[in-house]
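Read the structure below first, then the notes.
With one protein chain held back, the other chains of the complex are shown just where they sit.
Per-chain numbering from 1; labels A and B assigned in written order.
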Amino acid sequence: MSTDSKVVNTHKHAHHFKDGQHEFQSSMLGVWLFLATEILMFGGLIVAYIIYNSMYPEVFAEGAKFLDWRLGATNTIVLLLSSWTMVMGVRSAQTNNNKLCVKYLLATIVFGAIFMGIKYYEYTHKFHLGLYPGELFSFTGGEASNLALYFSFYFCLTGMHGLHVIIGILLIIWVLLRAKKNEFNSEYYTPVEGVGLFWHLVDVIWIYLFPMLYLI
Amino acid sequence: MSSASTEHNYINHEKGLWSWLTTLDHKRIGILYMITVMTFFAVGGIFALLVRAELFSVGPGILGTASNFNQAMTLHGALMIFMVVIPGIPAFMGNFILPLHIGAKDVAFPRLNLLSWYCLVVGACVSLVSLIYNGVDTGWTFYTPYSIHTDNGTTWVVLGAFIMGFSSILTGVNFIATTHKLRCKGMSFFRMPLFVWGLYSTAVLQVLATPVLAITLLLLIMERIVGVGIFDPKLGGDPILFQHFFWFYSHPAVYIMILPAMGIISEVITTFSRKTIFGYKAIAFSSIGIAVVSFFVWGHHLFVSGQSEVAAVIFSFLTMLVGVPTAIKTFNWVATLYKGSIQFQSPMLFALGFLFLFTIGGVTGIMLATIAVDVHFHDTYFVVAHFHYVMVGGVLMALMAGIFYWFPKMFGKMYNETGAAISFVLIFCGFNVTFFPQFILGAMGMPRRYFDYLEVYEPLNRVSTIGSGIIAAGFVVALIVIIKGLRSGEKAPANPWGGKTLEWETASPPIHENFVTEPEVTAGPYEYR
Partner (left out) sequence: MSESHEHQVIPAKTYFNVLLTLLVLTILTVVAAQFDFGAANTIIALFIATIKAAFVFAVFMNLRNDSKLHWMCLGSAVFFLLLLYGLAAIDIITRVEHVNTL
């Protein structure tokens, strides 16, 4: 395990904590509490989706035909890879390997961007067909009269998720810039770990969205 | 411990408005919340007075039209709930007192704490933009499909509430982390003051319930702007599902309001009885118990909305369950009074008022939990009276008790006791004159949220309106007492009430770092002889 030379811990813990370790534990608890709120928010939307799916199975089955499972599967793989590069980035910071940390964080951002790119392609393809959310829905070829309901859910779910991917990418960029300034080491890597946890949750949400939207 | 010099404290630690607006000190943030909450209380109170003035007589009154009335009544509710009662005790007093109670220097995440205040202020301003666009007339519950199609500023209020939700979530995250991680030496969980147990249970609700409101409000905004149709029958949406989602948060929300209030009552009753609280563990566990069970009961708001009968029966049963831990607390408080050496200063007066008024409110809640009764009382003034008894008779009385209890600690000055006692009498009597007749009006069938009513309801409505004037006078007196106390009150000692919790061990007002040396605790919080 290689170590960068001259690793100096420049981080000072806040005055109300006993030491850096105390601060780290508290920060992680804070992140997990925040993740709980994200699970409940997305979960609420997913619960609504499941309930409507059971109320209108034909409508949802018809809507799902417009989704290309190959793109969905590719995106799933992209996010899983990004989770792996993220956790390797955290590990690199933990083991004082700053250069490697920067590389892994960069890779994570690239994977995130690929995900958004594929999403962009999927969205524009749908808009082209007139499949918009809500009142803008102008597709007339459907059998179900309320096919728009399915696409409302599709755009809300994937839109919410996509927004979180973008926020995640911005957070990783922030951490990357700090890493380049040598701010992280084995004594202090809290922001990397914290952002990593957020990114993994974004991945987990997609792990559920993929089968729900594309496969069932 | 001798009272430290008041020359250096958190108030004069740094000077200037900017130092307050960028502060990371939990005590200053608590004061910022105090000012904000009191301001919104005044505005919400004015809307209430307008509503009551309108209802003084049959026919149009001061508000003129039904549309104006609907706006006033909606804004009264939304303001009071989102900007006063939910943040009121946790964000104001909790922020100030929690770290002191556990012997800490600050909350776990001071920057998030400041951010939570800004979320409240920004969210409130966004809500008030709605006034430019003809306000909101949906009632604070925003039921669909009306809330989707009503052509006014509803989107702004909903967006504002969404932003204010983050304030609540951040406070909750902060308090849970603080309670777990920043307790001083010797402060085990069962040596924490009961106010901390109350705040912790509240924080759990804030973290777990608010996100569901967040997604519900977001979806409502999407419905209004883009027409996604998830709650709109036109597209096959189900308005009852909106109610399920909305009340999944909003029922635990009322426990976000009452649990910290109950925490204050535990503190005040103990201190002013000079006796250890009866059943510390029972009260502590019942706080957590109430928090958990509160998640199971939301369907009692949907008894007559179109919910299935099976679901209604299940929710009715679960709602009665939540009365049990609440009753346990009430019995324990009364048992604490028994053979105590009771001091009748204003904090205690408000606490005793709480016991009386909250019991009525709670018991009428159990009445409403009975489906057959609710079918008759739903959407009548009976419900209005019930929730005002618990929210005003409960939460607001506890808030007043807390303000007068901790005033000397927060500001280093004493307030005028006679003035405070007068405010209590006015508020207590005024409250009963306003709201007790509403139980009767509801039983007689008067619907709520109505701009006008039948002749037969007029006499009791007049009594109720007069009562609202008395309450207003009471709060004006209280405000005068507070302002006079701030300007020219006598210097307060570190421990004017002989309290045993940690905040009384440090100066009034506390120094910036709270304690000169980190406290070490070797006994429970209420060790009176």
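We adopt the following convention: contacts are C-beta pairs under 8 Å (C-beta built on N, C-alpha and C of every residue); 3 or more make two chains touch, one makes a residue touch a chain.
As the structure is a prediction and not an experimental result, all values here were calculated from the model.
Asks: Of A:Arg91, A:Lys126 or A:His164, which residue touches the hidden chain?
Replies: Checking the options A:Arg91, A:Lys126 or A:His164, the one contacting the hidden chain is A:Arg91.
Asks: Decide which residue listed in B:Tyr118, B:Tyr133, B:Phe296 or B:Phe331 touches the omitted chain of the complex.
Replies: B:Phe296
Asks: If the hidden chain were put back, which of B:Lys27, B:His76, B:His244 or B:Lys413 would touch it?
Replies: B:His244
Asks: In the whole complex, what residues of chain B lie against the chain that is missing from view?
Replies: Where chain B meets the chain not shown: residues 180, 204, 208-209, 212, 238, 240-241, 244-245, 248, 295-296, 298-299, 302, 306-311, 314-315.
Asks: On chain A, what residues meet the omitted chain?
Replies: Counting over the whole complex, chain A touches the hidden chain at residues 21, 24-25, 28-29, 32-33, 35-37, 39-40, 43-44, 47, 50-51, 54-55, 69, 73, 76-77, 80-81, 83-84, 86-88, 91, 94-95, 186, 196-197, 200-201, 203-204, 207-208, 210-212, 215-216.
As a working rule, only the chains that are shown with their structure count from here on.
Asks: What whole-Å value do you get for the distance between chain A and chain B if each is reduced to the mean of its CA atoms?
Replies: Averaging C-alpha atoms per chain gives centres 36 Å apart.
Asks: In the complex, go through chain A and note every residue touching chain B.
Replies: 14-17, 22, 25-26, 29-30, 33-34, 36-38, 40-42, 44-45, 48, 51-52, 55-56, 59, 133-136, 146, 148-149, 152-153, 155-156
Asks: Can you tell me which positions in chain B touch chain A when the two form their complex?
Replies: Touching chain A: residues 99, 104-110, 112, 169, 172-174, 176-177, 180-182, 207-208, 210-212, 214-216, 219, 222-223, 226-230, 235-238, 241, 245, 248, 513 of chain B.
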